[in-house]
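Here is the structure we will look at, set down as structure tokens.
Only a single protein chain was left out; the remaining protein chains are all shown in position.
As written, the chain order gives the labels A and B, with residue 1 at the start of each chain.
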Amino acid sequence: MSASARQQSAGADGIVVRMRGLHYAVNGRPIFRDVDVDIRRGAVTAVMGPSGTGKTTLLRLITGQLRADRGLVEVEGQDVSRLDRAALYRMRRRMGMLFQNGALLTDLDVYENVAFPLREHTRLPERLLRHVVLTKLQAVGLRGAWRLMPSELSGGMARRVALARAIVMDPGLLIYDEPFVGLDPISMGMVLRLIRRLNDALGLTSIVVSHDVREISAVADFCYLISGARVAAAGTPSALADSTSDEVRQFMHGLPDGPVPFHYPAPDYAAQVAEPRG
Amino acid sequence: MIAALPRELLASLREALATLGRYAFFLLRLLAATPRGLLRFGLVVQQVHNAGALSLVIIMLSGLFVGMVLGLQGFDLLQRFGSEESLGVAVALGLLKELGPVVTALLFAGRAGTALASELGLMRATDQLAAMEMMAVDPVRRVVLPRFLGSVISMPLLAAIFSLIGLFGAQLIGVQLMGVDAGQFWSQMKGAVELDDVMEGVIKSGVFGVACGLVAVYEGYHSVPTAEGVGRATTRTVVISSVLVLLLDYMLTAVML
Partner (left out) sequence: MRQTRAIELGTGLFVLLGFAALFFLVTQVTSRQFGIGDGGYRLVASFEQVGGLKPGAPVSMSGVNVGRVESIEYDFKEYRARVTLRIGSAYDRIPDDSDAGILTAGLLGGQYVGIGPGASETFFRDGDQIQFTQSAIVLENLISKFLFSKASEQPAAATREESNR
């Protein structure tokens, strides 16, 4: 089943996350100015952008860890900013999130880390719990590592364990925050394949935040490029790659200079050199 | 510059007041969650182990030496008045009411408080707390509360152990080395020390347990999520706990005397 077919089967309102006219500022500095984003059901949607453009902030707005200054953030038809703590927690039980470095609990071993959400939220008998946990670990290929502590795992393994933990409650929406940072090519390939396979096999909706253009282009169905506090471009990866916009081209092809300047704003070079400091 | 000074002073005063308010809110939040937190007994036991059992060696060692010093100094002082038989009373009251709770609390802040703050700070810095929130688990209830309760439970027990070991340390010096009559040492002590004196120590160390635990978990939980932030959180924990313990000690002594 292809991505487009899935989108059609989800019907006209196959939109899981809807952001409209989103404004958000930190200390008066705008992070988002009038941003519109739609996340379609069943698709892998990428959110890209240069470092420091607030991609992670976008995720936190979706999960309700932050609240928008103005505008609408809707998840499964619920206005996130209107939810109280209990309702937020109920919503998050249907979400899985993979943090940058996995964020495994350091005092629990791999097995207990994956079992953690189940132990906190359900009263499964130990045998059933064991079955669920080992199944998820098998899915990420780390069933054999179940007795290891997080400190004994490599970066890629830690992220795969975190992925197993993120899907242990069978969420509908899976969010990846910079899943490729600091991974060697082999681990990167594994994570990439997992994102696609889990999305299709479990019928999930995935949001991937990243600035690794090549990797994300291989896996995403749809891309948002965020730059300068707004959506600079949106479309399929190939459409973005062929874009004629300078801004998009600079980011997609990794050009050192362009609309995002190489130089930090500075006074005249010769004048600053000649002048004594102070 | 001079005109700006009062304004700056006012600002820092306001900041201090706000910090106090945040501490109070955090304490209320912890206390509100305590009944349900106690139900998850296994988590609390683990923290009693971390805060209490792992502090045992340093507490016992310090208690022994503090007691020995008290024995030596007390003997020297009382000898001048020819009443060295009262050594037991002097040492016991000093340990039970003051040195036991206070020195235990200071050591606890240095040993367990810093460990708590840096552990929580590290959990913050590595997104573990955020990950829990995302898994719809309240980190205050799951992580912070057991650590706080562990401190509150451990402190009075540690202080009692400290006082007892100190008493034997003093006895070791006074009776074995300086030749105070053992019978006089214990019987005078029994005659003069009241149950209220023991209770005063227990109450004090209970309050110190709340204070040290609260400071450690607050600073760790609210630390800036960087390596530097974690370091600063541990430093602040030691400084704030120590000052707070001494301040509270004066207030409690004034109230209970």
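To be clear about the criterion, a contact is a pair of C-beta atoms (placed from the backbone, for glycine too) under 8 Å apart; a residue touches a chain by one contact, two chains touch by 3 or more.
Just so it is clear, the structure is predicted and the values come from calculations on it, not from any experiment.
Taking every chain of the complex into account, the omitted one touches B. The chain not shown here is touched by just one of B:157, B:180 or B:215, and that residue is B:157. Across the interface with the omitted chain, subunit B contributes residues 45-46, 48-49, 52-53, 56, 83, 86, 92, 96, 154, 156-158, 160-161, 163-164, 167, 186, 188-195, 197-198, 202.
As a working rule, only the chains that are shown with their structure count from here on.
Centre-to-centre spacing of subunit A and subunit B amounts to 43 Å, using the average Cα coordinate of each chain. Within the complex formed with subunit A, the residues of subunit B that make contact are 122-123, 126-128, 130-138, 142. The touching residues of subunit A, when paired with subunit B in their complex, are 63, 65, 89-90, 92-93, 95, 97, 99-101, 103-106, 116-117, 120-121, 162, 165, 169.
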